[in-house]
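One protein chain is absent from this view; the other protein chains keep their places.
On to chain A.
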Amino acid sequence: MRRRDALPGLGLALGVTWLWLGLIVLVPLAALAIRPWELGLAGVWASVTEPRVLASLRLSFGAALVAALVDLPLGLLVAWVVVRYRFPGRRVLDAAIDLPFALPTAVAGLALTALYAPNGWLGAPLAALGVKVAFTPLGVAVALAFVGLPFIVRMVEPVLRDLGPEAEEAAATLGATRWQAWRLVVLPALGPALVAGVGLAFARAVGEYGSVIFIAGNRPMESEIAPLLIVARLEQYDYAGAAALGLALLLLSFALLLVFGAMQRRLRRGLP
């Protein structure tokens, strides 16, 4: 006899899940994984260890990580303001948070470039201070921080709403200062959501193309991101080389997402 379950439908749901995941995600990824090997093992290795490729991978991952970490306190602050305070324009701010999602990334890239170019509104005063943003790795990080922010805000927001002010108030009645309440009560409760947000912002940033290529300037060895190199190889009909680089990007991202996942599980103890 089959065992009965209070939540029936596991077989069907899992079947559909695997089919869907297979068609939409795994098959294309498998194609990507198979493609480069026509170069042979040595060829693939040579293709992804070219100095220009390594520099681009370093920039892509480095800038994505920096951008996600910069977004962390910023996103927390924005989520805090939106959840805890009532002020005129709150709804507008709430809607504006998602704009980086809605905007075509190329438009965002053009806008950021115009803003940070040496003659732009922000670029000019920064240039006067000796800080160059557009066409440097710093510009790449700025663009990636722009697209990553909503991920952190939207991950933290529901958890913060759920936490409510009572936990902080309880800490206060027990003698905690504001800082202690934050550090010992609020931050640990938000920890998993913060790490998940950073993971998402990071993953998005690694693959980001449209908003970065304009502001990056794309100088080889300096401000050239890995996705751009892939496009460059495709344009030269080097499909296997492009796939090799794509595979490298995929594996590195996957490894880092596993690390984020592990951190999240560690921080989740006791939390639902």
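Here is the rule we use: a residue touches a chain if its C-beta (ideal position, glycine included) is under 8 Å from a C-beta of that chain, and two chains touch if they have at least 3 such contacts; residues count from 1.
Just so we're on the same page, contacts and distances are computed from a predicted model.
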Statement: Matching the hidden chain's UniProt record against "Sulfate/molybdate ABC transporter ATP-binding protein", "Sulfur carrier protein ThiS", "Uptake hydrogenase large subunit" or "Glutamyl-tRNA(Gln) amidotransferase subunit A" returns "Sulfate/molybdate ABC transporter ATP-binding protein"
Message: Can you tell me which of A:R4, A:R91 or A:R269 touches the chain that was removed from the display?
response: A:R269
Message: Which candidate, A:T17, A:T49, A:T177 or A:Q236, sits in contact with the chain we can't see?
response: A:T177
Message: Just checking the interface: what residues of chain A touch the absent partner chain?
response: 164, 166-167, 169-177, 180, 184-185, 188-189, 191, 269-272
